[in-house]
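All protein chains but one are shown in place.
The block that comes next holds subunit A.
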Amino acid sequence: MPDTSVNFVDFVDYFWRNRGLMGEYFLQHVQMVTLGVLLALLVGVPLGVLCMKSRWLSRIILSITGILQVLPSLAMLVLLMLWMGLGNTTVTVGLFLYSLNPIVRNTYVGLQQVSSSLIDAARGVGMNRWQQLWRVRVPLALPYMMTGLRVAAVIAIGVATIAPLVGGDGLGRELYAGINGQNSLRIYAGAIPAALLAIVADIGLGALQRRLDPAHRSARASSKRGSGGSSSGKAAADKAVPPVPKAQG
């Protein structure tokens, strides 16, 4: 085992001397995660909408994405590597598949939880199915979709650290170099930025999620006006906090 007692000054010193390389790893990491999650968003949201079509369809879609996420991340990446070869593309595709489940599931849950009386109002007022979906269901599902995105991003940032095992880049390079060379400094230099990245993504996307929440929007609007509407706004916000999805990895 490498010596775990690392001097903080040594760490900063090491990091500073290798800042060029660290920045490069960091950017590669962000790039793989962003691409993978964006792809999952592009594919997952329509899949979530498709789940609304029928019970039967939703079962199929959700079991497939569920299985994809239950696969151990290393196994998934290795299987993909056998098919796609080594490199960042394999990692990005892996992250994409891995992120699908939280996004599809939360989109579906978000669309489903819209109260039936609101849908009744939407129909009764003369919205066609498309308008019911885009003007009522989707806006009200946004906070849920954001939860899915947030979970997906945090998981992807973690999974991306094993990218070097299938020939990928990113902060994992530094991590594995540290493990191979029994160098604690390098392990920390890989792990700490990855952890920070996950925390920042979590907080940032959480803030975005609250901005998209209709209940929260109203509370903000009223506090700006200085009226006494905050209590009702708060109660509504409490009610509307999306549930944490069951499968997190």
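By our rule, a contact is a pair of C-beta atoms (placed from the backbone, for glycine too) under 8 Å apart; a residue touches a chain by one contact, two chains touch by 3 or more; residues count from 1.
In the analysis below, contacts and distances are computed from a predicted model.
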What is the protein name, per UniProt, of the chain that does not appear here: "Quaternary amine transport ATP-binding protein", "Respiratory nitrate reductase, gamma subunit", "Cytochrome P450" or "Alpha-ketoacid dehydrogenase subunit beta"? "Quaternary amine transport ATP-binding protein"
For a quick check of understanding: of A:Gly20, A:Pro72 or A:Gly126, which residue touches the chain that isn't displayed? A:Gly126
Out of A:Val136, A:Ala153, A:Leu175 or A:Leu197, which touches the unshown chain? A:Val136
In terms of residues, what is the contact footprint of the unshown chain on subunit A? 115, 117-118, 120-128, 131, 135-136, 139-140, 214-215, 217-218, 221-222, 227, 229, 232-233, 236
